[in-house]
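The complex appears here without one of its protein chains, the remainder shown in place.
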Amino acid sequence: MEHFFVNTAHALVAWLTGLGLAPGWADLILLVVQWIAVIIIVILNITVLIWLERKVSGFIQQRLGPNRLGPFGMFQTIADAIKLLTKEDIVPSQTDRMIFKTAPMVFIIISVMLYVVIPMGDGMEIVDLNVGLFYFISIGSLSTIALLMAGWGSNNKWSLLGGMRSVAQMISYEIPLAFSLLGVVMITGSLRMSDIVAAQSNIWFVVLQPIAFITYFISATAELNRGPFDMPEAEQELTSGAYTEYTGMRWALFFLAEYTNLVAVSALMATVFFGGWQGPWLPSWLWIIIKTYLILNVFFLIKWTFPRIRMDHLMSFSWKFLIPVSLANILLTGAGIEVLMRMGW
Amino acid sequence: MSLNDIVFIALAGITLLAALGVVLSRNIIHSALFLVLTFLGVAGIYFQLNAGFVGLVQIMVYAGAISVLIIFAIMLVMDVEPDQTNLFNQSTPTIMAGGYVSVLLAAGLAGAIWFTKWPLSAVQVGDQGVEKLAGMLLGPYVVSFEVAAILLLVAVFGAILLAKGVEDK
Amino acid sequence: MYGTGLLKGLGITLKHTFEREITQQYPEQMPVLPARFRGNLQLDFQDCIACEMCTKVCPNGVLSLESVRDDKTNKKKLMSYSIDFQYCMYCNFCVENCPKHCLHFDHNFELAAYDRENIKKVYQRPQELVTDLPEEIVAAEEKNQKRISVMIGALQKDAPKILGKLLEDEEKGKVLAAALASDQDKLEKIAVMMVEDIEKAKKVAGALANKAAKDHPKEGNVVA
Partner (left out) sequence: MLQTDQYNINIGPIHPSTHGGLHVEAVMDGETIVDAIVHVGYVHRAVEKIAESRTYTQFIPYASRLDYLASHLPTMGYVQTVEKMLDIHVPERAEYIRIIMGEFSRIASHILFVGSLAIDLGATTGFTYCMRDREKILDLFEMTSGQRMIASYMRFGGFAEDLPEEFIPAARNFLKNIPQMFDEYNHLLSGNEILQARLKNIGVLSAEDAINYGITGPNLRASGVDYDLRKAEPYGIYDRFAFDVPLGEKGDNYDRFMVRLQEIEQSGRIITQALDQLPEGEIRAKIPRIVKPEKGLEVYHRIESAKGELGYYIVSDGGEKPYRLHVRAPSFINLMVLPLISRGGKLQDIIANIATLDPVLGEADR
């Protein structure tokens, strides 16, 4: 079981080269296959995830959640997806059509791209980049543009406010997000994901870097635009923020992308702070799934408990608290490493 | 034509087309968004040159910068129809001056590229790029690095002061 | 310390996550209703003395009734009673003011209907109680029934002519007859109307004829 996926990939490459294909081309085809597999898994996973969130939020609120379609209401998301697909696709006449239509696509493409570097098991990265962690951060920061495009393209004051909020929020929270991961990088001495996982074979970084973990958790929630930081959407104030004018599948794409981001960030958190795919008895790819889902449940619990923060509080929290704390953490980590090295570790 | 060439041509094509889009769009927001695409294309070329770190810095910095640019565009041209925010200037002297500058620039660049001898290094950058970069920035060039950082910080403060204004006592 | 409030909140929600759910699964699990629940308004037809207390006290004119006076006993007899639920505020005034206690709310709350006609509830005098009425009314009713059955028979025999006369337009009559040939129910309804209220019958028949002409214009019966 452990090496099932890896062996399959090797077999595919061997078969392709056996057909007389140049090794470079075979690798390219493998990459495409892996990519498609990731997209399929992500989308299937999200149907489960949306069901899970509705179920968990139901339990939190002492409700039952969806329970009509299929066992425990598991097919509810699929039914919703079919409904959204068959809905009329409305493009309001005063919108900036090009931007309005491309925004959801840009968003979903960016969020799927995040999965390239996440190790989903022992040797199961699509590409093991030497700058993997940095890749994740910088690609993740691109989703600002998608939200801004949605906000501007909708030509609606609520949407524009939502777009503006998302820019302010995401740019501010990128900084503590990157800084909090820097502590881990300093200990590992590498940006490569496989190195980070390997460095945690003895002890998880959540123990070594608790401050970094907390700052990362908070700023990741803000990056994901999830409650209590769901400024761009903010149903109660901005009606639906940047998504106000979207209908049918375009709207669904936004949600798909949001959940894709959510899973990616949770998986990264599991990789960077909770030992990645490492774990006893079970196959490695099962471990990362378990860890990711546990983290996701914490995200759910937080979203359904807290009220939304005010925009200016949100900004000052980032600039006046999170950034100094994450900088101090870097200093602390550096000093710690220096001391330990002097002691002869 | 190898795989590498195909990728390069695709990336260069996207970059050039997007750059044309920046210049020719009548809507300033579209221009800014094309600029994002241009930078992404350039980042792709960096990746192809095995300079992944630089490429990612390009993406990260410009993603943020462009969104801010768009916001400025929205703020500055809000009263105009969006389709007329990035029109060509019709006066002859401006066109003349612009043409002169661009011809000069093109000639200068072409000359520089033509006459420079591009040395081919035998050293493979490989996977150690980031470490080397870090070593350089925090080693020999630490002073200039810090000076640049402070300069940027001052610029940020200046911008905030300009935007918010100083309250009269 | 700053943040303890947040953690306490998380504790509350986490605690409730593992508690039993309190929602009812409505169609399968019906709610337990208290004795005084006000659902559907019911009338005991026999007991009603048509005193019209309920219609007077109703704030919204939901209730209306028809009655006839029996000259011998000088008592009113209820002919029909209608409750238009779309205006009902469930204030209970009618129930409280009924001297015979023949109105009451039952526990059926599923009153939704697709159109307004179906929300209205009409009690007609049941057949077995018709004999209870004063003689001349019974006789009039019988006569009426006879006229209706005659009219239905006539309509079935020669619909185009009768309808043409009704509509004062032979072409229209033909169209309508053709349309109604397959719809006995409507035919009978028109017959009843023609006996009871000729003006209404004219209007309804006219509307039906226009509709039929619109639906089947190709059958050679185009109305000018």
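By letter and in written order, the chains are A, B and C; residue numbering begins at 1 in each of them.
Quick note on the criterion: contacts are C-beta pairs under 8 Å (C-beta built on N, C-alpha and C of every residue); 3 or more make two chains touch, one makes a residue touch a chain.
This one's a predicted model, so the numbers in the text were calculated from it and none came from an experiment.
Chemist: Touch as defined at the start, partner being the missing chain; which of C:Cys91, C:Leu111 or C:Ile148 qualifies?
Modeler: Answer from the full complex: C:Cys91 touches the omitted chain.
Chemist: Give the residue, chosen from A:Ile99, A:Met193, A:Ala220 or A:Ala234, that touches the chain omitted from the document.
Modeler: From the options A:Ile99, A:Met193, A:Ala220 or A:Ala234, the contact with the absent chain belongs to A:Ala234.
Chemist: Of C:Pro59, C:Pro126 or C:Gly153, which sits in contact with the chain we cannot see?
Modeler: Residue touching the absent chain, from the options given: C:Pro59.
Chemist: Decide which residue listed in C:Gly11, C:Pro126 or C:Gly153 touches the omitted chain of the complex.
Modeler: Considering all chains, including the one not shown, the answer is C:Gly11.
Chemist: Across the whole complex, list the residues on chain C that are touched by the chain not included here.
Modeler: 2-3, 5-6, 8-9, 11-13, 16, 22, 33-38, 57-59, 89-93, 96, 105
Chemist: On chain A, what residues meet the omitted chain?
Modeler: 57, 60-63, 157-158, 161, 165, 227-228, 230, 234-239, 304-313
Here is the rule we use: only the chains that are shown with their structure count from here on.
Chemist: Are the chains arranged, by touching, as a line, ring, star, complete graph, or other?
Modeler: Chain contacts: open path, no cycle.
Chemist: Which interface, named by its two chains, has the most contact pairs?
Modeler: That would be the chain pair A-B.
Chemist: Counting in whole Å, what is the centre-to-centre distance of chain A and chain C, each centre being its mean C-alpha position?
Modeler: So the centre of chain A lies 58 Å away from the centre of chain C.
Chemist: So how far apart, in whole Å, are chain A and chain B when each is placed at the average of its C-alpha atoms?
Modeler: 27
Chemist: Hey, what residues on chain A touch two or more of the other chains?
Modeler: If we look for residues of chain A contacting two or more partner chains, we find none.
Chemist: Which chain C residues sit where two or more other chains touch them?
Modeler: None at all.
Chemist: Under the definition above, what is the set of chain B residues touching chain A in their complex?
Modeler: These residues of chain B touch chain A: 3, 27, 29-30, 33, 36, 52-53, 56-57, 59-60, 63-64, 66-68, 70-71, 74, 82, 127, 129-130.
Chemist: In the complex, go through chain A and note every residue touching chain C.
Modeler: The touching residues are 56, 58-64, 67, 301-302, 304-306.
Chemist: Quick check: in the complex, which residue numbers of chain C touch chain A?
Modeler: For chain C paired with chain A, touching residues are 6, 9-10, 12-14, 16-23, 25.
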